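This report refers to the structure that appears directly beneath it.
Omission of a single protein chain aside, the complex is shown with its protein chains in their original locations.
All chains are identified by letter, namely A and B, in their written order; residue positions are counted from 1 within each chain.
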Amino acid sequence: MILNVIRISKYFPIEQGIFRREAGMLKALDEVSFSVAEFTTLGIVGESGSGKTTLAKIILDLIPATTGEIFFSEDFIRNFRKDTQIIFQNPYNSLNPKMRIFDIICEPMIIHKIVDRKHIRDKVVNLLETVGLSGDILTRYPHEFSGGQRQRICIARALASEPKFIVLDEPISSLDLTVQAKLLDLFIELKQKFNLTYIFISHNLGVIKYISDAVIVMQNGRIIERGKVGDIFNQPSEQYTKKLLEAAR
Amino acid sequence: MKNTYLITGIAIISILSVIALLAPWISPYDPAMIAQDSLLIPPSAKHWMGTDSLGRDLLSRIIYGCRISLIIGVIAVGIAVFLGVILGSLSGFYGRFMDTLIMRFADIMLCFPTFFLILAVVAFLEPSIINIMVIIGLTSWMGPARLIRSEILSLKEREFIQAEKAIGASSARIIMRHLIPNAIGPVLVNATLGIAGAILLETGLSFLGLGVQPPIPSWGNILIEAKSTLGIAWWITVFPGLAILVTILGFNFIAEGLKKIIG
Partner (left out) sequence: MGNLLEIKNLKVEFHLDERVITAVDGAYLNIKENEVVVLAGESGSGKTITALSICKILPRNAHIVWGVINLAGREMLCLNENELIKIRGKDIAYIFQEPVSFLNPVYTIGEQIIEVIKLHQGKNKKEAYEETIDLLKKVRIWEAKRVFQSYPHQLSGGLNQRAFIAMSLACNPKLLIADEPTTSLDVTIEKEILDLLLELKNKLKFSLLFITHNLSIAQKIADRIFIMYKGRVVEEADSQELFKSAKHFHTQELLSAYERIGRI
């Protein structure tokens, strides 16, 4: 196991009235525990408000958890910010609009000093080609690209720090179906090429079935059911999972 | 897309800047030269804008005054924006204690009417060009600070900033490279308006005798004299007034044009 999540909870205070009195706690995550094995994809599925995105952000230490602990295996993840990456749902929002594509992809390489100045350009072109874009877009800006292309740019940026573990938070939900299929295949190809481990978050059961090895079903901040992908889709044991599958069929 | 406001504004301000830069070469007379034989001459071929009660050429004085006004406007606002951007982004980015501290301080500063605050300070300090610039700068950083803070508060939640954190960028890098370039737009609009405001402030101070001191000519202290000669020499009031009007209009046009581009 390269990642152990142990009883993570996240509460948000609910404020009311003009004096911002705390009226209660919203339990976004309630004692969530699971682990992820090396070179596998863990699919996390749930409807809106189930706490999927909050969980993703806590795993990558972008927001603090209220209680609980997260352990990464030390043999695997040495430099946390370099070895872990995240890809967000909305590619229109996840690129700095004022930066050129070259600078966007350089960013992680400069921060983690991955390649020397001389080879940086070659490396960026290489990354763009790896994600299926042409290498001559270096001086262009994010707004010139479609959603699918922007998501590819985000993937190139994530790969730039040579990560081992990537959290994909609904990475294709806002895209067209044909683009979704192409990107999913890209994710699978990259996983094999760079020996990656994924957590793939989605509300779409079809996508989860296609890409995951193991699956976690979440509802209202809790894990309802977990298991191998085949088991969950063929013999779901929980009522909620059955309902989800029924609705999606 | 045609942006008439911006083009007109930039044209006006560039002409004024060229005039200010070339003042020693284009002004027909020495602005401080007193000529007993040519007191209060109305506009004529020799003196395009006439002369004042000491016989000094008004056109030359307005040209040199332009220099002073623009320098004071730009530098004062430069100081205000510099302070405002630093304090505002610290406040917005770190939030909590830092935010409370900086914003309450800004609120306190905003409680005092700027003009009287400056009057009070000038009363203690010597009124010089540098003092005026610094004082105007130190008393008008609150606007830019609030603007940049609110921009950063909303940008901070955007995913590209989260992505940058996940990449491992330091807070300083996130603020300098990602937050400020995206938040600076409204501040620039505000700053251009601010320059106009600072120029008016300087004019007002000089008119009260607490700004730029004679014999250095400034539009404000030319107008002091206009007060006593208003009935007999209209040109001393009209031309500096027009100069102020055109300058303010120029900066307002630029601000309006920028607003269109950004919004």
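In the analysis below, contacts are C-beta pairs under 8 Å (C-beta built on N, C-alpha and C of every residue); 3 or more make two chains touch, one makes a residue touch a chain.
Computed from a predicted model, the values in this text were never measured in an experiment.
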Q | In the full complex, displayed partners of the excluded chain | A | A
Q: Kindly state which of the options A:110, A:138 or A:181 is in contact with the chain not pictured.
A: A:181
(Q) Among A:47, A:162, A:213 or A:231, exactly one should touch the missing chain; which is it? (A) A:47
Q) Which chain A residues would touch the chain omitted from the figure, given the whole complex? A) 47-48, 147, 176-181, 184, 203-207, 209-210, 233, 243-249
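Everything that follows uses one rule, which is that only the chains that are shown with their structure count from here on.
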**Q.** chain B-facing residues of chain A, complex
**A.** 57, 60, 62, 80-82, 84-86, 88-90, 93-99, 107-108, 111-112, 154, 157, 161
Q: Enumerate the contact residues on chain B facing chain A in the complex.
A: 158-160, 162-170, 173, 178, 181-182
